[in-house]
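Only a single protein chain was left out; the remaining protein chains are all shown in position.
Order as written gives the chain letters A and B; numbering starts at 1 within each chain.
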Amino acid sequence: MNKKKIICIALAVVLVVFLALSAKVIDKGTEGQYTGEVAFDANASSSGDWESVVSEITGKAQDIAALDVAAIGPGTAVSIKGTVSEFVSKAGGKKNSITVVPEGYSGDAVFTVQLGSIYSGTDVRDAQTVKGFADFTNQTEWSQYAKALNSQLDELVVAPLAIDEGIQGKTVQIVGAASASGKEVTVTPVAITIE
Amino acid sequence: MKKNNNQLLMTLLKGRTFIVLIILVIFFSFASSSFLQPSTLTMVAKHVALYGILALGMTFVIITGGIDLSVGSVVGLTGMLAGGLIQEGLTIGGKTIYFTVPAVIVLMLLVGCLIGLINGLIITKLNVAAFIATLGTMYICRGLANLRSNGATFSKISGYEGLGNVGLKALGTNWLNIPAGVYVFAVLAILAAVLLKRTHIGWHILAVGGNEKSAKLSGIKADRVKILVYIISGFCAAWIGLINTAQLSAAHPASGDGWEMNAIAATVLGGTSMAGGSGTIVGTIVGAFVIGVINDGMTMCGVSEFWQKIIRGVVIILAVVIDQTQRNLQAKMALQARNEAK
Partner (left out) sequence: MKKICSIVLALVLVMSLAAFASAEGIIYIITPSTSNPFFKTEQDVGKPKAEALGYEVKCMSHDDDAATQLQMFEAAINDKAVAIICDNAGADASIEAVKKADDAGIPVFLIDREINESGLAKAQIVADNAQGAAAIAEKWVEAMNYEGKYAELLGLESDTNCHVRSDNYHAVIDEYDTLEMVAQQSANWDQTQGYEKTEAILQEHPEITGIICGNDTMACGATQACIDAGRDDIKIIGLDGSDEAAAYIKDGKMVGTALQQIAAITELAIEEADAYIKNGTLPEQEKQLVPCVAITAENVDKLSAFVYSGD
């Protein structure tokens, strides 16, 4: 019996020594220094791209009043100049939008411009070609990129203007990305000028 | 004349699994032109190793009259723990520990043994039926495997030079053109056969399965024997957890789901009686090959998944029916022999 115990203890000691010898202890979260890998960060990825995204969309934007509604979206670069007919605020001010009537437009489509702070859709991402799906590991990162672009535009374009009911009746010039569902066109802005 | 007939039938019945295996191989070689070539046979052996190693442990358990439903989940759990140790390490306080691959393997085998020990203790000390006890640990281990990563997959199991934990992949590659898993299977099978046929422990296992009361009366510590067989089963399952993770290059928490059934099927096909008391390692190996050949053969013949399930079920039931016939015949022949002797 004693002999068995000694063998057991000896085995346990060998095991512990073996594990201790084969362990590599590092500070938590410093794996990158050893492996050279960097975790994906959508915000870091989008902030560097913002300028080029805006200039690309601005460069290829088409006048929305001249477009066939059926040909819009997803992610068509558009420019819209017109009068704000309505300011709508939903979800306790988190989902604001304006309805714009383009100058000289005679069709029956309704043009809504999203003013955040929550934005729907991925139109801005889909309108640009600075980065494509192939640049990301999977669709999750690709969708995070869309969201990061949307928060960029809120922070840099929409929020500083602090738009409220007062905008009704004013003339605006907007560049953005659009998509359409039936006769309803939604524009996500990347540049806004209020005249 | 009748006696001779019976003897011939007896020989055929004893070798029935092997005969079925040969028939299957011949059949699939005709059904699929690419079946009978070295690379396909190596592939079959590789796939057989996965179920075969589980079936080795299962053979010991079933010989004692028990059953181990937890092995599939142990495959998933040890795979996830191994993947986690390599990709994320073990974080304690502000430090993270990365183990070398040999240490990870040893730790996982210990985890397998530990789960087997828990199974054995619940069955013997708490007097819970083996089916229920291992059903419970099956769910627990599957839950733990998912909890380890919240359902995500560990994909960086090749390890990093900088962390000194490269090498698990070796268990999933070929050594001298033969998959590593096949070597593990061979070594474990030899050890198992020796243990069962050539040692006191093997004799004790058979004795406990044959008649627990008389085994106890003859001084065998039946509880210890029972605990031991579940530890062996857990140990085998841990090997599969490691090999499967290495083969997939990823640790997936759903791995091994339902594999206990393949292991049980291989064991039963190999002639181990569910009532306990009899069984051989060679039989189990042949049984595992039958399952493997059916799986791969049907895949290569393009048989639909639903038919595959039906055929697997038919084969298992037939195997048990033939097993029963053999037992009856054996009893009849024994009776006949005794009558003749009179």
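Just so it is clear, a contact is a pair of C-beta atoms (placed from the backbone, for glycine too) under 8 Å apart; a residue touches a chain by one contact, two chains touch by 3 or more.
In this text the structure is predicted, and so the values were computed from the model without any measurement.
Undergrad: Just to verify: which one of B:250, B:265 or B:281 makes contact with the chain not shown?
TA: B:250
Undergrad: If you put the missing chain back, which residues of subunit A would it touch?
TA: Answer for subunit A: residues 70, 74, 90-92, 94-95, 117-118, 120-122, 133-134, 137-140, 142-144, 147 touch the chain left out.
Undergrad: Going by the touch rule given at the top, which residues of subunit B touch the chain that is not shown?
TA: Spelled out for subunit B, the touching residues are 9, 12, 16, 19-20, 23-24, 27, 31-35, 37, 39-40, 43, 46-47, 50, 146, 150-155, 172, 244, 247-250, 252-258, 295-296, 299-307, 311, 314-315, 318, 321-322.
What we mean here is this: only the chains that are shown with their structure count from here on.
Undergrad: Between subunit A and subunit B, what's the gap in Å when you average each chain's C-alpha atoms?
TA: 50
Undergrad: Inside the complex, what are the residues of subunit B that reach subunit A?
TA: Residues 89, 91, 93-100, 102-103, 106-107, 160, 162-165.
Undergrad: For a test of understanding, state which residues of subunit A touch subunit B in their complex under the given definition.
TA: 15, 18-19, 22-29, 31, 33-36
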